[in-house]
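Just one protein chain is left out here, and the rest sit where they should.
By letter and in written order, the chains are A, B and C; residue numbering begins at 1 in each of them.
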Amino acid sequence: MSENNREKQIADHIQRDPFAAMLNATIDILGPGHSRVSATVTESMCNFNGTIHGGIIFTIGDMAFAAASNSHGRTAVAMNVNINFIRAAKPGDLLVAEAIEQHRGGRTALYDITVREGGSGELIAQSQGRVYRMDDWFVPPAETAD
Amino acid sequence: MSENNREKQIADHIQRDPFAAMLNATIDILGPGHSRVSATVTESMCNFNGTIHGGIIFTIGDMAFAAASNSHGRTAVAMNVNINFIRAAKPGDLLVAEAIEQHRGGRTALYDITVREGGSGELIAQSQGRVYRMDDWFVPPAETAD
Amino acid sequence: MSENNREKQIADHIQRDPFAAMLNATIDILGPGHSRVSATVTESMCNFNGTIHGGIIFTIGDMAFAAASNSHGRTAVAMNVNINFIRAAKPGDLLVAEAIEQHRGGRTALYDITVREGGSGELIAQSQGRVYRMDDWFVPPAETAD
Partner (left out) sequence: MSENNREKQIADHIQRDPFAAMLNATIDILGPGHSRVSATVTESMCNFNGTIHGGIIFTIGDMAFAAASNSHGRTAVAMNVNINFIRAAKPGDLLVAEAIEQHRGGRTALYDITVREGGSGELIAQSQGRVYRMDDWFVPPAETAD
């Protein structure tokens, strides 16, 4: 299996996300240890204050986190996320989440996750996320491929 | 305004949550500093591993957190949530989130949030959440009512 | 090896903590998944505001967390701690930290940690802590003992 095929298989797996589809969120960048996800948020995603629900902001960040942490083809599951909410988002905003790998060890890995409003670039939320790396590879490791 | 009317106004405000409606989540208990929220989760709420999306688990916990922290009639906005994911949830599970006030000060308040599978009682996730308490009361304080 | 000897060996191991000794912190309770630690804090433990250093409050909580998570005889190392500071502590306060196991799985375990002022019982800080459980048992498991 060529490296290009491997990357395509990983991207195909990560994009099969029913809840992402429900939110119209798309993966715009996916590379080793890095991902960017975006979605335009709507009235139906508001909370009782009329601003975008914290759960939506978390979820868009979580999609970038899941994509980045699974980008190596090995199954990674979230153990811990700490999110700091900075600014409210409002219906019509384009939310852009970016996750960047800070450390990857044998058993755990750590990611920095930011969510910004795409037009202004203003910070909406900033998180740290830690995954547990399972023994399972959903796409075989590159070293043993071919 | 009687205390009963006050509680009803607070509950009415908190239940006007479009995203909660989209997830069919309901507030089952709402008292001062305490709330319980539940939702039966479905296939459309899964991630690419076929388990319930972390964003859904966060969101159901966040609804309990928002309800408990706004239960006094004063607007509270989430600053920070730290979530530990313990067990995967699967389509068909009834998720039950409970938020309990640990401390309430003039400017901030702290909540313990648990999400369990309703049938087995098994722990799905456990969080701490901190809010900033705004000057705004969406229902006037009891002391000044009448 | 009797169960009593096992508990004594575990306690002996956990109490060999040079930094705890430097702070005059003592383990007052140690049971399976539970620990209480206390220390009277002093002028030399202050920060530049004249209140007790956040690092001292964290450390006393961390000692309870380490004791509770290692109380089974299996080496547990901290992966993540989220601490919420609630009230300042001052020189002369007796700080009492309590850690209680919320979940223990094969690879990770989760603890709730509170630090209170011993006289008034007022909450100083509240934390969640997650450990990774190593393969190493510093005291052999009870099942295989004798």
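Quick note on the criterion: contacts are C-beta pairs under 8 Å (C-beta built on N, C-alpha and C of every residue); 3 or more make two chains touch, one makes a residue touch a chain.
A quick note: this is a predicted structure, and the numbers were derived from the prediction, not measured.
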item	value
Among B:His53, B:His72 or B:Arg130, residue touching the chain not depicted	B:Arg130
From A:Met22, A:Leu110 or A:Ala142, residue that would touch the chain that is not displayed	A:Leu110
Residue among C:Met63, C:Ala99 or C:Val139 touching the omitted chain	C:Met63
Among C:Ile29, C:Met79 or C:Ala142, residue touching the chain not depicted	C:Met79
Contact footprint on chain C, counting only the chain that is left out	13-20, 22, 43-49, 53-56, 58-60, 62-63, 66, 70, 75, 77-85, 88
Contact set of chain B toward the excluded chain (per top definition)	79-80, 82, 107-108, 130, 132
Residues belonging to chain A that touch the chain removed from view	80, 82, 84, 86, 102-103, 105, 110, 112, 123, 126-128, 130
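Methods note: only the chains that are shown with their structure count from here on.
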item	value
Distance between the centres, which are taken as Cα means, of chain B and chain A, whole angstrom	23
Separation of chain B from chain C, taking each centre as the mean of its C-alpha atoms, in whole Å	30
For chain C, residues contacting two or more additional chains	80, 82, 130
